[in-house]
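Handing you this structure, nothing more for now.
With one protein chain withheld, the remaining protein chains of the complex are depicted in position.
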Amino acid sequence: MIITLAADAPVSTLGHVLAAAASLRLEARTLRYPDGSAVIGVDGALPGDALTHPGVVNVLSKHKPYMLAARAHRGNSVVRVGEVEIGGGTPVVMAGPCVVEGRDELIEAARAVKAAGATILRGGAYKPRTSPYAFQGLGELGLQHLADARTVTGLPVVTEVLEPEQVDMVAEYADMLQIGARNMQNYPLLRRAGKSSRPVLLKRGFSATVEEWLMAAEYILSQGNPNVVLCERGIRAFDPAFRFNLDLNAVPLAKELSHLPVIVDPSHGTGLRSLVGKMSVAAIAAGADGLIIEAHPNPERAKCDGQQTIAPADLAAICRRVDAVHQALAYEEQIAPVELGLAV
Amino acid sequence: MIITLAADAPVSTLGHVLAAAASLRLEARTLRYPDGSAVIGVDGALPGDALTHPGVVNVLSKHKPYMLAARAHRGNSVVRVGEVEIGGGTPVVMAGPCVVEGRDELIEAARAVKAAGATILRGGAYKPRTSPYAFQGLGELGLQHLADARTVTGLPVVTEVLEPEQVDMVAEYADMLQIGARNMQNYPLLRRAGKSSRPVLLKRGFSATVEEWLMAAEYILSQGNPNVVLCERGIRAFDPAFRFNLDLNAVPLAKELSHLPVIVDPSHGTGLRSLVGKMSVAAIAAGADGLIIEAHPNPERAKCDGQQTIAPADLAAICRRVDAVHQALAYEEQIAPVELGLAV
Amino acid sequence: MIITLAADAPVSTLGHVLAAAASLRLEARTLRYPDGSAVIGVDGALPGDALTHPGVVNVLSKHKPYMLAARAHRGNSVVRVGEVEIGGGTPVVMAGPCVVEGRDELIEAARAVKAAGATILRGGAYKPRTSPYAFQGLGELGLQHLADARTVTGLPVVTEVLEPEQVDMVAEYADMLQIGARNMQNYPLLRRAGKSSRPVLLKRGFSATVEEWLMAAEYILSQGNPNVVLCERGIRAFDPAFRFNLDLNAVPLAKELSHLPVIVDPSHGTGLRSLVGKMSVAAIAAGADGLIIEAHPNPERAKCDGQQTIAPADLAAICRRVDAVHQALAYEEQIAPVELGLAV
Partner (left out) sequence: MIITLAADAPVSTLGHVLAAAASLRLEARTLRYPDGSAVIGVDGALPGDALTHPGVVNVLSKHKPYMLAARAHRGNSVVRVGEVEIGGGTPVVMAGPCVVEGRDELIEAARAVKAAGATILRGGAYKPRTSPYAFQGLGELGLQHLADARTVTGLPVVTEVLEPEQVDMVAEYADMLQIGARNMQNYPLLRRAGKSSRPVLLKRGFSATVEEWLMAAEYILSQGNPNVVLCERGIRAFDPAFRFNLDLNAVPLAKELSHLPVIVDPSHGTGLRSLVGKMSVAAIAAGADGLIIEAHPNPERAKCDGQQTIAPADLAAICRRVDAVHQALAYEEQIAPVELGLAV
């Protein structure tokens, strides 16, 4: 059962609902949104009289198992990262190197992606690598470089966190915590990120269904953190031509099922530099709220994932196309909205 | 080895090249294009003196195994279906019902999709159905209805052919032959279609790699028919939310590897009506030369695949968006082409 | 509705049932088994009085869509190929080269596989090749070599048929028709094979579900040919280490859902010679009724698929293990049958 409380609901209403749930031994989770409203997810049905207190504006008794993430009870969520809004209507481009290589290199990269049109800086300080012998990132030093690059350029930064105990430290430096595809079902990490005050970028596991992805988001939401952004980054399929198969179908489906913003990573999603431009624009056309792209001043010399990394000039061209397509579609949406029946 | 002959090359040049191949017992296939030029694919290397005859404008000795389909020796191919050009720069929308249900119903549908902006009519007369007990289409009667609908609306028609012996009869009625995903590696059918004078729409098998798809196109080309259009229609993946996973990555990759036009089927590619609009526009943004969409005046009453079929009003909205996005991207391409390194 | 008639049912009973179906415009298909019994599949429900004629021994009103292939109405089917029984309790090993290379080479191979323990000879005369330029087999000459090898060794032969018009000619030479994975949903071919009097080996498409595979078998059965043997030969998955992923899960599931015999192709199913032995034995342990294995007197010189082809000595070792495991399990089954609940 999903119960929505208005921003001006009295505190006692929340108390009554939670007490009713407790008396029936039902799990109840409360999520407060920045606008003061709140949603209570109850894992079962409450009696009618528990739902008639002042300030209860909506009650849903049939819903998806991901109660708090479900579209049904809420319009599009907007997540703020620094001054940047994700899901607010304008596509957001996050860009930067795969891995933080050094302070000066990072600042150079940050300036380049900002000039190209990106508004959030990405870069890995802790890298999950397939081999224990591969470069694992600079660690906290990398976080410091990210913070320095923010100071210089004004771009908020997003970076990956690998384990529960790192969450607080990474949250000190970063504006947004990234949970990578390989950790999408690392539940202790999800729970810990759900207790952080930082927004979370949740990448889809490369063989996770859309429902499993939303259930993973639910882990974060259920701990009280409403600021989750979903990121499609490619699924594992059979064609060796691609590193991963970017699954753009997941974008409109996730947005149909959930109120959370969805962005797309065409770099990992294809593994091929030559496809990044087309797939970036396609992602926006599919309804994505933004992109996260690996870019480097000199892709050939990138310390990691060079074959999928693009140069700043190409990033600029992509940002222009993203804007052009977004505006063209926004205009059409205004004059002739599509009324496709929901089929899921 | 791929040898390109100019339109004004003397006939003797072709003869010399084929003789040289024959003397070395190498397979050689000649493909004549409508503009008079020709390409000879030789499955091995010819000596230099076989390549110095007048009219030889290009010789490639290193190339992909799909010699005639390969991008390397040729700019974008344009395929004409009736008066419609596919691959000529303007996105083409093919639309119509899954299956031809009756003469009047088809004409009504044809008028509706034409009014919505489609320029080619699709409809199945021979249907490959998973169950032997399901409706298998009207057969030749369905072909007659398609021809009647063309007469009434002026729209050229595309329809599926299921076996080699049907090719001639279907080619009498239809403007374009469709080879379905389940027949992508039905080599006798491919060869027979390669001997037809009709253009061929070749759907990607739902677990075929892009290379296998191009090899299937090569079967058609190697029989002398240069008019092949590729169609991405969804791959088989693991998420039960989708009937198939539309693989838009295959669009830019196929266009990078081959000169053939590529269109996209978002109806079978997702199986979900509510995703068709977004994925159609995304396909165009990914570089597709057109779309093939299941549309029906009354989707709820469609005799087949209703849950992925859209209404004419939605088709019209999609056509508008397709145009808008195409124009926005064409403008950007003119002022700032992206120079992404080829990574394959 | 599935209606089983006893071997001694009067002809009039069949007539009554078919007439009842016809009067309701329901599709009805009759399958006669070698023992004289018959099964009628009716695509809908008949009234009770149509089912009370003498000789009706069983009526099932709830069943899977593959009526004739379904386990529900029948014990294990046994399919005879020459003198060899498939599904009769003893595992059958079919072996031979990927492609028929020449008369003498084939006879040498046939003698070798017979000596090793195989009882059916396999070999391709018509080969479906990914490239139009690859060797496509010797055609009818290859069929003649197969017939000669049968004369010399006494082994019945199985070989692939690629298109409907080939069925009669191939059936003249071969004891069993193989329909390959790429043609599993080539419905005209399935129907034509359903009208042949030869048994059919139906390979699973490499991305077909088990249900789709049984529906393909239903196409053959529905034309009156009861002698279908299913063959699992690997599915397409994501690990590039394997050419295909042999899906042994499909063996017990197909046998649970259908009465048809199931064999396994560990050669194509893995693509790796070093895995063929283990996976052969595993297939028998999983309940398979037999194997089809690529073997060649000199695997390194095989004209096709050498990397998955084994030598006669290894084939002999596999046959010994297959027998040993089969006997061990047959003994256990006798003294302590497993009673696992059916979960599908």
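Which chain is which? They are A, B and C, in the order written, and residues in each are numbered from 1.
The definition used in the following text is that contacts are C-beta pairs under 8 Å (C-beta built on N, C-alpha and C of every residue); 3 or more make two chains touch, one makes a residue touch a chain.
Just so you know, these numbers come straight off a predicted model, no measurement behind them.
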Touching residue (missing chain; options C:E85, C:D148, C:E165 or C:E256): C:E256
Positions on subunit A where the hidden chain makes contact: 27, 29, 43, 65-66, 128-133, 162-165, 182-183, 185-189, 191, 206-207, 212, 215, 218-219, 222, 236
Residues belonging to subunit B that touch the chain removed from view: 236-238, 240
Residues of subunit C (touch criterion as defined above) contacting the omitted chain: 207, 209-211, 235, 237-242, 245-253, 256, 269-270, 272-279, 281-287, 299, 307-308, 310, 313-314, 316-318, 320-321, 324-325, 327-329, 331-332, 336-344
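Heads up, the rule we're going with is that only the chains that are shown with their structure count from here on.
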Between subunit A and its twin subunit C, rotation from the CA superposition, multiple of 5 degrees: 180
Centre-of-Cα separation between subunit C and subunit B, whole angstrom: 34
Subunit A-subunit C separation of Cα centroids, rounded to whole Å: 49
Contacts with two or more other chains, residues of subunit C listed in rising order: 236
